[in-house]
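A single structure is presented below for examination.
Of the protein chains in this complex, all but one are displayed in their positions.
Here the chain labels run A and B in written order, and each chain numbers its own residues starting at 1.
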Amino acid sequence: MADHRIDISGLSAFYGAFRAVEDVNLTIEPGSITAFIGPSGCGKSTVLRSLNRMHETIPGARTEGKVLLGGQDIYDRSVDPVAVRRAIGMVFQRANPFPTMSIYDNVASGLRLNGVTKRGVLDEVVETSLRSANLWNEVSGRLGSPGAGLSGGQQQRLCIARAIAVKPQVLLMDEPCSALDPISTLAIEDLMIQLKTSYTIVIVTHNMQQAARVSDNTAFFTVEGVGTPGRLVETGPTRRIFESPSVKRTEEYIAGRFG
Amino acid sequence: MAATTLSADVPPSLTRPRGGRRADRAFRALTALAAALVIVSLVAMALFLVDEALPSMRHYNPVSFLTSTRWAPSEAVAGSSSVNPYGIVQFIYGTLLTSFMAMVLAVPVAIGVALYITEMAPAIIRRPLSYLVDLLAAIPSVVYGFWGVFALIPALKPVGAFLADTLGHVPLLGAAFSGPFFGYSYFAAGVVLAIMILPIITAICREVFAVAPSDEKDAALALGATRWEMLRMAVLPRSRSGIVGASILGMGRAIGETIAVTMVIGNSVLAITTSILGQGSTMASVIVNEFTEANQPFHLDSLFVVALWLLALSLVVNVAGKAVVSRTSRDIA
Partner (left out) sequence: MSESTGLGAVGLLSRRRVVDQALTVTLSVVMAGTLALLLWVLGYVGVEGLKYLGPEFLTQTPPGNAADAGGGFLNGIIGSTIMVGIATVIAVPIGVGTAIYVQEYAGPGAGTARFLTDVLVGIPSIVTGAFVYAIWVVHFGFSGIAGGLALGLVMTPLIVRTSEEMLRLVSRDLREASLAMGIGRARTIVSVVLPTASSGLITGVMLAVARAMGETAPLLLTALGNDLFIETNPTKRMSSLSLQIFGNAITGYRTAQARAWAGALTLIALVLIFTLIARLVGRRSAIAGR
């Protein structure tokens, strides 16, 4: 596996003049699952979206600091944000399959839009991606039907298949299960653990059990109050963070969420 | 590029392709060009109208167009500029009178229809009813004019005669309703315009009423309010400026209406007719009537003067209406 360690240093993110997160320093190991936890509004999504330059697609939003992917700063002037997003896939809180496209076309969309048209190649990638997303068995008979017709959990797995079809190195997931029922949630958690062998995964979650179940490392963010920037408080192996956090705030938060 | 993205083991280059994302930039530039064209057309419109009107405004005192009610192209003499034969006050009067009449007639009906649709109609017929009312807006102006001449004017004759017989003899007020009434009139134009702007005003009122918060309506009903009291407590107070804005926008639409008005207003240009039962012209109707037959000195140029003032008037009214409506929706939101 190629080295695609992510090194975040001195990262701040802004919405217009508002500094939403400040001075994040964090290393994300390849082939691991890292969970971002913390109270809402502390900047988890913002940091996550800064890792594939999605943050800057919001009008007025910008970042400062460095994010190295395999040693290369994705914010370097010579870097193409579109190439960054191709290398770092993303799954969103709300499943968002393209409503005008069939299941097949949804999965193939990334390749197609990047210029791959050979039917054989597409067929193969669609099948492997759907299999990797544990969705193949459920949809193989109706690849031509609209993606929007699937259940919520299936739609989210379709979005995961769509994201991994372009073979990214890293997969970012922003509360991918928060809109799903427990069974679908378990299916997606299983999937994450399988995918970890091929992808580096970063997941934002509000669910402490989920963080404990799936992640290798955990980063805890917090925010002092409205209008102040969020910060990374502590980071480390998930076990340690959950069992013996070194910062009081972390302990309180985790206790509160579990309690 | 596709090949590299397909093999996961070789990280694709993150470096910007030479020449940047040309397609992205070209696409953005094209859409910007389209937007620029739209803005340019607006500016060009004003400039070209001024340019065409200029000879006449140089020849005569530019203010004199607004101080005379006499439009007599046959009296224009190329050499003389002492008296401006192209007074346009009667057209401004005709435009304002007919569109105001249209507004006065249409607004109560529009409010009623909008209230019926949003508050009274069973849910399943709301949409069909809205479509039907909107159909009134789909009927072309020329058809309204034609229908106005043959169907509406005969029906208005007894109404006009009645108004002339009754209100026409009241002191002061009488001037506005004095006969005789021949059908073709400001009145007929106002009624046709009212029908034409009814759907626009209704549509905006519908939106305004629809945003009244349903928990307030429920609260009113739970207090034992009747439907009327509920509307008065929870719907109408919030809707006041929305209705005002809708009325102004409807009037703005009426100001520019041309063909239908031309067909029913009688097209007399020589002076202001005070009675709404009399015949006259609007700014739009005089332009369309005389444009292609303007053969007197400064005649066409003066029609451009009319067009310029018509543009100015409709801009002012529309912007005002828009401002009022958008202020309401912000208040509500």
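Everything below uses one rule, namely that contacts are C-beta pairs under 8 Å (C-beta built on N, C-alpha and C of every residue); 3 or more make two chains touch, one makes a residue touch a chain.
Keep in mind that what you see is a predicted model, and the values were worked out from it rather than measured.
Trainee: Decide which residue listed in B:Ile88, B:Met103, B:Leu198 or B:Val235 touches the omitted chain of the complex.
Mentor: Missing-chain contact among the listed residues: B:Leu198.
Trainee: Of the listed residues B:Leu66, B:Val89, B:Leu129 or B:Ala161, which contacts the missing chain in the full complex?
Mentor: Final answer for the missing-chain contact: B:Leu129.
Trainee: Just to verify: which one of A:Cys159, A:Leu180, A:Met208 or A:Val223 makes contact with the chain not shown?
Mentor: A:Cys159
Trainee: Can you name the residues of subunit A that touch the chain not displayed here?
Mentor: Residue positions of subunit A that touch the missing chain: 52, 54, 57, 59-60, 82-87, 89-90, 92, 94, 96-100, 109-110, 113-114, 148, 159, 162-163, 166.
Trainee: Residues on subunit B that touch the omitted chain in the whole complex?
Mentor: So the residues of subunit B touching the missing chain come out as 5, 21, 23-24, 26-28, 30-35, 37-39, 41-42, 44-45, 48-49, 51-52, 108-109, 112-113, 115-117, 120-121, 129, 131-133, 135-136, 138-147, 149-151, 195, 198, 226-229, 231, 249, 252-253, 255-259, 263, 284, 287-288, 291-292, 303-304, 307, 310-311, 314-315, 317-319, 322.
The rule is simple: only the chains that are shown with their structure count from here on.
Trainee: In whole angstrom, what separates the CA-based centres of subunit A and subunit B?
Mentor: 52
Trainee: Could you list, by residue number, the parts of subunit B that touch subunit A in their complex?
Mentor: 1-2, 5-17, 20-21
Trainee: Across the complex, what residues on subunit A touch subunit B?
Mentor: Where subunit A meets subunit B, its residues are 1-2, 4, 69-70, 72, 74, 78-80, 82-84, 86-87, 111, 114-116, 121, 125, 166-167, 169, 198.
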